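Missing here: one protein chain of the complex. Every other protein chain is in place.
Each chain carries a letter (A, B, C, D, E and F) given by its place in the written order, and its residues are counted from 1.
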Amino acid sequence: MEVLLALMVGILYAAGIYMMLRRSLVKLIIGIILIGNGANLLIFLLGRITKGSPPIIPENAKVLTEAFADPVPQALILTAIVISFGLQSFAIVLVKRAHTVVRTDDLDEMNATDEDS
Amino acid sequence: MTLVDYLYYVIMPILVISAILIFWRVLKGPSIADKVIALDLLITTGIGTIGVYSMIYRHSTLLDTALILALIAFLSTVALSYYLEKRKRK
Amino acid sequence: MTQQIIIYPLFLQIAISIILMFSWNNVRFQKIFSVIGSFLALILSFVVFYFIWTQGTQTVQAGTWPAPFGITFVADTFSATLVVLTALSGFAVSIYSAASVLNDRLKFGYFPIYHFLLLGLNGAFLTGDIFNLYVWFEIIIISSFVLITIGGEKAQLEGAVKYFTLNILASVIFLTAIAVLYGITGSLNMADLAGKVAAVENRGLVQITAILFMIGFGIKAGVFPLYFWLPASYHTPPFAVSAIFGGLLTKVGVYALIRVFTLIFTGDEFLNELLIIIAILTLVSGGVGALVQNNMRKVFSYLIICHIGYMIAGLGMFTQIAIAGAIFYLIHDIVVKTNLFMLSGLVYRLKGTNSMRALGGLYAQWPKISLLLFIPLFSLVGIPPLSGFWPKINLIKQGFGGDYYITVAAIIFASFVTLVIIAKLWAEVFWKDSQPLKLKENFGFFSKMTTLKKFQFVFPIALLSLVSLYIGFGAEHIQELSARIADELVNHQGYIDTVLHATK
Amino acid sequence: MKNKFLSNIFLTFVWVALTGDFSFENYVFGFFLSFHILWLITMGRNRSKYFIIVPKLILLLVFFLYELVKANLEVAYEVITPKLNMTPGIIMVPLDVQSNMGITLLANMISLTPGTLSIDVSNDRKVLFVHAMYIKDRDQFIYSIKNGFERRILEITK
Amino acid sequence: MLTAILTGFIFAIFLVFTGKIFKGKLSILTSLIPLGLFIYFAGFISRISEGEVITRSYQWIPSFNVNLDFKLDGLSLLFTLMITGIGFLVFAYTSNYLKGHKYLDRFYGYLSVFMAAMLGLVLSDNMISLFVFWELTSISSFFLIGFNNDSEPSRKSAMTALGITGIGGLLLLAAALLFDNMAGTYSISEMVSMGEAIRGNEYYVLGVLLIFGAAFTKSAQFPFHFWLPGAMKAPTPVSTYLHSATMVKAGIYLLMRFTPILGGENVWNTTLIVVGGITMLYSAVHTIFRKDLKGILAYSTISALGILVFLTGLGTEDAFIAAAVFIIVHALYKATLFLVTGIIDHQTHTRDATKLNGLNKVMWPVGIAGILGAISSAGIPPSIGFLGKELIYDATTRSEFIVIILIIAIVLTKIFLLHAGFVAGIKPFTGKLPEEFSKVKMPPLILWVPPVFLAVLGMVFGLAPFLIDAPIIRPVVSSLLGGEAGEVHLGLWHGFNMVFILSLITIGVGTLLYILVKPSVKLVNAAAKFDKLAPEYLLNKFNQGFLWVSSYWTRFFQNGYLRNYVSMITLFVVLLVGYVILGSTHFKIDYTALTKVTISEIIVTLVLIAGVFYTVFTRSRLAAVVAMGVIGWSICLIFVFYSAPDLAMTQFSIDTLTVILFVLVLYKLPRYLKLSDYKTRIRDGILSSIFGVLIAMVALEVLSYPANNEIGDFYAQNAYLQAHGKNVVNVILVDFRGADTMIEISVLSIAAIGVFGLMKLRLKMSDRKRYQDK
Amino acid sequence: MISVIVAILVTFGALFVLFAAIGLVRMPDTYLRISVTTKAATLGVGLVLMSAAVFFQDSDVTSQSFVIILFIFLTAPVSAHLIGRASYFIGIKMWDKSVMDDLRGKYQKNSHILKSEVDDTPEDNIDHTKIKNREKRD
């Protein structure tokens, strides 16, 4: 499964970057979301995966004794997911605003600030 | 054949095949409404899959996820159909 | 006094933010509260600094969970110094914001977010946990996104889109690096990582991790070829925002680079050489970029990049002297860059433009202000004995000592270009005849302001100029401080012992 | 008053079921919790009255489940047999139920039974538009609905 | 001594606040400061001439080993006397010259700073503090040259001067640090004692080059000389003070200071002779082609500086004596001529040598000064100029290098300089007074006394050289030798010898030249033809080229296209990571350690991949959003399969919310356009694929490394017992790593405020106008 | 015994899900697809969850399964209704073998009002016979 997951991660990264390289604002955001998903999955994968044993202490136990999935990457990903949600919502609105104000979806037309003035 | 084997080798494949078929519809469409329906069904299937999975691994906690899925999937369908209509109005 | 004091700056900032969020619409209260809060933060930061200076490195284990299991907050001299500088710039810009930022913007959360930004900066400087550092970075970037877009029109939004995208990319790369790091060591505590990374046999993997960190932080620090977001956006937001960005945002990237490369990824020739190459190209790129700009804020933006090169060079040479140079430069740069952007804002209010071509006559019209502005401008150049000069001693000295001739050449080149640019700026903006300007109606000219507002414009600049002068003339103290920091960084065992053996 | 009380009880049960803790304390806690939520959401409004006649409700439920299984099998048959023998269409069903709850219940039950789908209710609440797979005879179809779900729902909600 | 140096700075600061007082009639009082300093330093003459060296040391930045070490020896004494002496006259002269000027106080401020810096420079025994003062002279000269800052050429000249001397300064800094590396000290005195070791050091040549770079730029040696004529845009007192008597000699001072340390090697001496030689001859010739008096004087100054470098390069005791004397000679006559020119300019408002004639009729005292200055400059007895010239010729003829070439060069130089001196000092006062100048008024006393005083002093020293030889010159030579010099006796008459013949030739040919060739527009134009070969032109071209390259480089990287920025960064990642992967790690996967794959997981993988491709390639935005839903959902299932229910829940909720957000704004956005061409897409595809492959490879590489779950284990052991929770992930979030969560919710809060502001805040139209470029 | 019940329930459940999937693929128009999927899957998943309840024999799981089923039953028909309505509104045509369309001419394009009678201002109506059968792509 690790190989498959690595494949997924690779594809998500590649697709994310590819979308960020497009000229469309909407694609840019999609790219950001994809690559973010890739990063989360990567943490998950590299924290080593364990099947069918969530890190939850059973009802009548006090410690986890059997094999369990490493809870640390999970907690990290949770935090990362939530943060990317904040960023994504902001991104979506930013794009909407930018589109209304600049009146283009073409990122290539948004280069005034880099020109000499 | 134990129950777990049965779930593993018979039930899961059935659900998986269903998922493939549904996914095919997601890709094919043709209308956006079709995709939305398919997505909705895909999630419902996912709930079933999680149910079976929790039995295979004897971990009832996984059902919690199914619970959330059931609740929230609804909202995305509402939103998407809301969008479909609203877009038309323009 | 207990060790807890080291994270009081965080408590203070978060409390300020929360209170400001409640007083959403009361702009007047927000202004006063922010300034008072920033002043308290300044005092607190001095207390923290004094504590660290006298007691040595201190740690706090959040939740009382021992390292490496809980999140560690560490204040060594480096962190404490940066906390002081953050508070200093923060205080200055807070006053400046109260006068210069439009009330409309203030009504939409400018101040709470400003303090969140300061919170993030403090947090990044104080944390001893790599993932926690990531989270602090996120709070910094999201605050900066909001500040850079707030009330934004065309240019601001165009700049913001680039700023946003490239910073997100940096975060993703940073996160990737953390993933790999956790994958090979199973730890997140930086002191713990220092030992664990050293024990990893697969050095290639370690190098890759280090490269990912280098790129993730490098984007934020604005090094070549990762700096594009910076000149695209820094000249677009309100001046107060540029000021805090210009002073502190790239520096937090530098801080992270220094921290990670002195603590975790040490002693790798390849990485150090890579840093050196990056530094050289950054010095050159930023320098030539600044040379061809006309807008004052753009000039300063490129100079930010250029001068980051000094610090990276210091890090790359990786000796006590070189790192002391980098630290000294960092200290100087935070103060002076903050000041320069506030200065641009003042010039804007004086004359209604930032275009060097269109400006002129400042010296004739406002001699005293010009004289004041002379200080940050020529401190930047490093006209001795002003502040920018001293760190170069360390850097060039180590450059010769370690046979880094190209680096020395690049440092000299960058210093020279800076000199030329500032001389040009002085000639154009201050000396040249006043140009006829199309006066905008109702423009909020400086001359029309109330005395209080004028004071709010000038005081922060004067304050930071004074600090610059102190850094220049009291270079002995700063050098002593930098040397101590560099010593702590290079001999990081002390840091590691303090963190890992710290008992509850 | 009454319906609020009932919703309250209902929500208490939901709570207890969710927590899976059937102790007395949990009932009390759940009661207060749902009381507050109801209080919160019905503030300043008085919702339409409704009576739940428990036996009828159960009957309705049983009838519905029966319809559900039956229709599911029908659809399954349709789906897996090679030929499509459908005569679909959108049909207008005049409504007697007028309460929000009633209409919604009816429409949902129709939707849940395979082969039929409530598309919408007219804004004047006179008719319900139903998409059906097998429309052989308009009147018979309408009758089957009116005499099936609608009658039972009316009994409960009148 | 520190007080003496700081006086100037303190006074300058004092002026900022009390400027008004010294703007008016009281301005003459400012000259008391240099006068006082002159007297103070003159008081050391006797001690120094007895071979004493006075040192003072003040701690400044001990951790840098940077101290204010001052050393007053023969060399520095000579300079301090010049700086304060001429300074006194210039301060006084200025009080009238710029009488009533709006910014007279600022002028005095700059001048004071400059003087102080100059004193610090020549007194510093620590290379860093030397550098500090060196830079201060550059910067104060920048302000003085640009004093008339409303004129464009003035600003430009100031910039050029600062640019050239600035780069020199940085080289000096580099030199200081290099010498510190070689000698382990910044102290020049200590370096003198280690001269041998330094000369043998592998960095010796580099050190020499750096010192040359600093000295040649400051002292306007070919090809860096052109800033000096430009600097003549400054008011004449500045030209007098900085650009003839003092600042430009800082380079010479530096060379002389380092002679005992670096001298005696071929690199040192030959270079100095060649550079000095070229400079003196090149600029001497140049004077012929000028008609602006200040231009003529500027080039003759450069030439004189060339002579000094040349003499330093000769490196013999004779040459040092000649140099020491010539410094005084030059300071006296050049200051005289500049002040005279200033008066002419002040009274007639022109400096055009072709127009100026017969002015002695209207300003005879100035004429006396001019003529005496010209005589000294020409080296005609009994002026001290004659003495200087004799010594120079003497030293040249006795040099060990190719004597004949040197002699020709120095004689030619002297001939042209004679011509230049005559044009500047004699021509304006002789001949017929043109009508237009007949009404010219007699300048006030305070203007003409300083030049006359200096001119007369030149004669006095010529007639009574004992006034300077033992007390001043000998200590200077001692400093240059780094030890005791022999007796120095100067006298006008040295007998009829080779040197005397050369002197006669010089005076004869020079006078003839003056009679035959007068400054004219024709000559100026003739010279202009060669402008394209001049270093100034070439440097300008280089500058333009450099600016072009800068601008090209900047636009190449900062081209405004976000996608280029992203691809640049990606490329950087790909190159570096790829390099390391290919270079140093062995790619291996331990398949036995991997988890078993089941059909459902394969399907989820496939669905995810298909979803990604669909998202990327669909042309409908909504379809892309739906497909992203599928991706999120697949990830969610993976989380379920691999024991992360909390993650699955969160991922799913967030995905749903994202879909809703998209849906809410999507229809406000335009449709996708196919914007990139085929080629671009292929290129981007390749780049991003490589990126993805590298990340996947890194991931697999990591997985083949043994895992360490120490922290997770700790959490699992303590979650219930110490933190009272059973869902370990949640316990981590709210307890073990609660600080993360605290920040995380802050991030969310900020995002919400941001969204709110972004959507709701519209600046009022009027504000938008007012703050257009914000 | 429990195993058998679980097996039966889960088998039926999975099969219903499968039927829904096949139906989704096979059905000729959007409305029929909605029709087929909503129910089959609902019942199918319901059965699977019931089997889980039986399997675990735990009041927690039972109540949880019950709640999930409840949620699905509460939400599925509503979403079906919303998509169906939206589909009709945006002009998705019915299968050409459909026998009747009582909705024709009753939706108001601009106000989104649904009348019980055919409206007399035809230009505001939604009438699929007047729309070209072209997929509106987004």
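Everything below uses one rule, namely that contacts are C-beta pairs under 8 Å (C-beta built on N, C-alpha and C of every residue); 3 or more make two chains touch, one makes a residue touch a chain.
Definition applied: contacts and distances are computed from a predicted model.
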{"item": "Among \"Na(+)/H(+) antiporter subunit B\", \"Sulfite reductase, dissimilatory-type alpha subunit\", \"ATP-binding cassette domain-containing protein\" or \"Amino acid ABC transporter permease\", UniProt-listed name of the chain not shown", "value": "\"Na(+)/H(+) antiporter subunit B\""}
{"item": "Neighbouring displayed chains - absent chain, whole complex", "value": "A, B, C, D, E, F"}
{"item": "Residue of B:Leu3, B:Val16, B:Ala38 or B:Ile68 touching the missing chain in the full complex", "value": "B:Ile68"}
{"item": "Of E:Ile384, E:Leu539 or E:Ala751, the residue in touch with the unshown chain", "value": "E:Ala751"}
{"item": "Positions on chain C where the hidden chain makes contact", "value": "2, 4, 7, 11, 14-15, 17-19, 21-22, 24, 60-64, 504"}
{"item": "Chain E residues touching the omitted chain (full complex)", "value": "645-646, 649-650, 653-654, 656-657, 660-661, 664-665, 668, 722-727, 729-731, 733-735, 738-739, 741-742, 745-746, 748-749, 751-753, 755-756, 759-760"}
{"item": "Residues belonging to chain A that touch the chain removed from view", "value": "54, 56, 78, 82, 86, 89, 93, 96"}
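Going forward, only the chains that are shown with their structure count from here on.
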{"item": "Furthest chain, CA centroid comparison against chain F", "value": "E"}
{"item": "Most central chain, judged by mean C-alpha position against the global CA mean", "value": "C"}
{"item": "B-F compared against A-C, more contacting pairs", "value": "B-F"}
{"item": "Rounded Å distance, chain B centre to chain E centre (Cα mean)", "value": "70"}
{"item": "Centre-to-centre distance between chain E and chain C (centres being mean Cα positions), rounded to whole Å", "value": "26"}
{"item": "Residues within chain D bordering two or more other chains", "value": "none"}
{"item": "For chain A, residues that touch 2 or more chains besides their own", "value": "16, 20, 25, 28, 38, 42, 45-46, 48, 51-54, 56, 72, 79, 83, 86-87, 90, 94-95, 97, 107, 110-114, 116"}
{"item": "Complex contact set, residues of chain B against chain F", "value": "3, 6-7, 10-11, 14-15, 17-19, 21-22, 24-25, 29-34, 36-38, 40-41, 44-45, 47-48, 51-52, 54-55, 60, 63-64, 66-67, 70-71, 73-74, 77-78, 80-82, 84-85, 87-89"}
{"item": "Residues on chain B engaged by chain E in the complex (per definition of touch)", "value": "8, 12-13, 15-16, 19-20, 23, 26-27, 29, 32, 35-36, 39, 42-43, 46, 49-50, 53, 59, 61-62, 64-65, 68-69, 72-73, 75-76, 79-80, 82-83, 86-87, 90"}
{"item": "Sites on chain C touched by chain E in the complex", "value": "14, 17, 21, 62-63, 65, 68-71, 102, 104-105, 107-109, 112-113, 116, 119-120, 123, 131-132, 135-136, 138-139, 142-143, 145-146, 149-153, 155-156, 161-162, 165-166, 169, 173, 176, 180, 183-188, 196, 200, 202-205, 207-208, 211-212, 215, 219, 225-226, 228-229, 231-232, 236-239, 274, 285, 288-289, 291-292, 302, 348, 353-354, 363-364, 367, 371, 378, 383-385, 389-390, 392-393, 396-397, 399-401, 408, 412, 415-416, 419-420, 423-424, 427, 430-433, 440-444, 475-476, 479-480, 483"}
